[in-house]
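Only one protein chain is missing from this complex, and each of the others stays in its spot.
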Amino acid sequence: MTEHSLKKQSKKVQPTSVNKKLLLSFLLIFIVAALVLVPSFNHNVASGISAINAESLTTPAATSQFSTIYDTLKYERSIHILAMLLVGFGFLMVFVRNHGYSSITATFLVVSIAIPMYMVIKSFGGEEFSMSTINIDTLLFAEFAAASLLIAIGAPLGRLKMDQYVAMGLLFVPAYIFNEWLILESGLFKGFLDTGGSIVIHAFGAYFGLGVIANTLSRFKNDPVCENTPSTNQFCLLGSMILWLFWPSFTSAIVAPDRVVLTAINTIFALCGATFATYVFSKIIRGKLEIEDIANAALAGGVAIGSTCDMTTPGYALLIGIAAGALSVIGYSIIAPKLEKLIKGTDTCGINNLHGMPGILGGIVAIFITGRPFVQLSGILVTVCVAFILGKVTGTVINLLGKKEIPYSDEDEFFLAE
Amino acid sequence: MTEHSLKKQSKKVQPTSVNKKLLLSFLLIFIVAALVLVPSFNHNVASGISAINAESLTTPAATSQFSTIYDTLKYERSIHILAMLLVGFGFLMVFVRNHGYSSITATFLVVSIAIPMYMVIKSFGGEEFSMSTINIDTLLFAEFAAASLLIAIGAPLGRLKMDQYVAMGLLFVPAYIFNEWLILESGLFKGFLDTGGSIVIHAFGAYFGLGVIANTLSRFKNDPVCENTPSTNQFCLLGSMILWLFWPSFTSAIVAPDRVVLTAINTIFALCGATFATYVFSKIIRGKLEIEDIANAALAGGVAIGSTCDMTTPGYALLIGIAAGALSVIGYSIIAPKLEKLIKGTDTCGINNLHGMPGILGGIVAIFITGRPFVQLSGILVTVCVAFILGKVTGTVINLLGKKEIPYSDEDEFFLAE
Partner (left out) sequence: MTEHSLKKQSKKVQPTSVNKKLLLSFLLIFIVAALVLVPSFNHNVASGISAINAESLTTPAATSQFSTIYDTLKYERSIHILAMLLVGFGFLMVFVRNHGYSSITATFLVVSIAIPMYMVIKSFGGEEFSMSTINIDTLLFAEFAAASLLIAIGAPLGRLKMDQYVAMGLLFVPAYIFNEWLILESGLFKGFLDTGGSIVIHAFGAYFGLGVIANTLSRFKNDPVCENTPSTNQFCLLGSMILWLFWPSFTSAIVAPDRVVLTAINTIFALCGATFATYVFSKIIRGKLEIEDIANAALAGGVAIGSTCDMTTPGYALLIGIAAGALSVIGYSIIAPKLEKLIKGTDTCGINNLHGMPGILGGIVAIFITGRPFVQLSGILVTVCVAFILGKVTGTVINLLGKKEIPYSDEDEFFLAE
């Protein structure tokens, strides 16, 4: 950046009201979170570190070697998931015209909030959280939480101030951890199958997001609407492709080592099925292709295969994918307008069509494998309700921080060239 | 997507003729393919699944652990190749102005066709295909088929209706499998060296594509021509970089585990040589740099190193790369216009320059390692002929589906904003 351009920009600074107190209290939360993770304060961190040191000091035994190797293989998948979180979700949300900076900055911020905050909360004592925090599994679960949060912010996208994304992230993480504990760890839903998170990650994020936007339509009634352009949509398609191609690492992140390949093949087949079905149904329903369908509904196969990704076979996976792609296109083209009226809110990214309904489909399909319809259905229902209610509460809280000045625009938050 | 924008778009739907019957029969093919892969119908799928189950039930033995680990390491490379297929090839083809949606959708579709269809065909009984289908090697070979198909569609790019890409994909896969069998499995070309697919993947795809476009020039005589812009070219360079950087995982995908590093270093050296030679020769031949050369010819090193990638050393690899880069620039700047007259067709992406000639160069260089010029040369010749002839047949068939209304444009297939 040259001196010249710096000068030019500084002229354009309008005296917008930067809420410094709020910003500094956000920063304080981060600093406290850091201190909580210092080993001498935190038993679970200390035991994680000492486990690493013990390993390296003592054994070159094969068992220890294998666990190091499997951890490093998981590490590779954790990086793939980071690619989905940042480039994938980030650019998928760039489709909103004149809102690219905000979409990407919000992505950066909520990932930077969700990952450390999840690990901080998990590092506290208590029966359920007794595992040591410094390991690859905690990181992967933290990334799942970040994914779910990124799904949730897709609903109000373009209508929140940057500070509100931050606040939403800070409120989301404990809500997510509560539901994760309730469904997977509390013992209330024993036998609930959701390996790749159709319900706990995708549906939770989607209905939390819908909760946030419920009844907010009136607040933005006469405001400019969301627009997109071929150039912004091309970035969006890049995000879509990044999500598609790294999806197998998302579903196989925590499966047993010898299930990784099967899980990956199932996931790829589900994505292929959804992509193809999206093409067929988008054209048949609408008469022409809608690029929004291609960018989004093609991913519905990944969402729906989540629950059963390591237990099914490629043939069934292809069928699940076809069904999910078709359902998602129907969602974008037919159901979305009706839902918006029902909840009186605008779902900018159509997360109900991509993550909500295909997630529930995935959770229901799992009944054929577990043979426990009651557990599976009640787990789904509880997740949807918990997500929607806590989302609605969160929406009420973040509304206290005010209203974005110019919806669907970078202008009120960023310096723009020219 | 807001309600408002949905309304706006629905006005723009022109009553184009959507061939619903064709679309539904495509869908039927997918559903049948899914059923073929159901374990109870298909011995090879069942044995693949049961092998996985057996492994996890019985042994924590080291040998089984090692095979799981090597499979997972291959899995990582399979994801890298997916990145090449979608983001790499997809965005490399975005350079055509006003055709970005079509290029990317076509990429999504042919990948979603090639991978499952390859695995379905390979899962049928018969001597040659007796291997179990559900394993990482089948997935990698399926991805190779998808790569070859993506090369092939580069030739007619911009002049096919979306349905024609689908039909081309469905016809390509069996043709590719036939040639793969003929050259590598039939025993007729024993000792043929082509580890990274200079011939079987790159040259096959290139000459299949040229076959498809041969004699089609007259069909598009007075139509608008292919254009590009700095913005579309920047996306194209992104695709190019993604191809470049993941190329080592393409060539080392199926080499012996202790050859992966050598193969990767050789591949990187070949790419470095080609990139540098592209710079030098583009400037010397043309007087100024042509961005198309940088985006494409820089990759020719990866194409040419394919045949010998695990058997040569970095010094030779650098030389092969330099030669391939030079050859590819000469192809784009000098040979391409002549070839277009010869085959009376337009090669939109210049696949002969990037995949055709450098592929053949790679196949010929392998003679220095195998010492079997006859086998190597006849394998090359047969591949080129089989590809061109089957491509020409495919071209004739897909021409039956009609002619794209507006060449090099998204307009006739997609809703466009504004």
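Observations, loosely collected:
As written, the chains take the letters A and B, and residue 1 is the first residue of each chain.
Methods note: contacts are C-beta pairs under 8 Å (C-beta built on N, C-alpha and C of every residue); 3 or more make two chains touch, one makes a residue touch a chain.
Fair warning: this is a prediction, and the values are worked out from it, not measured in the lab.
Considering B:294, B:309 or B:384, the position touching the chain not shown turns out to be B:294 (whole complex). Check B:124, B:178 or B:276 against the missing chain and you find that the one touching it is B:276. As for the chain not pictured, it touches subunit A at residues 1-6, 9, 13-16, 18, 20, 23-24, 26-27, 30-31, 33-39, 42, 45, 49, 52, 55-56, 62, 64-65, 68-69, 71-73, 75-76, 78-79, 82-83, 85-87, 90-91, 94, 98, 100-101, 104-105, 108-109, 111-113, 115-116, 119, 134-136, 139, 162, 166, 231, 235, 238, 410, 413-418. The chain not displayed touches subunit B at residues 62, 66, 69-70, 73, 76, 80, 225-231, 233-234, 237-238, 241-242, 244-246, 248-249, 252, 256-262, 264-265, 268-269, 271-273, 275-277, 279-280, 283-284, 286-292, 294, 298, 313-316, 318-319, 322, 332, 336-337, 340, 346, 348, 350.
As a working rule, only the chains that are shown with their structure count from here on.
Subunit B has its Cα centroid 32 Å from the Cα centroid of subunit A.
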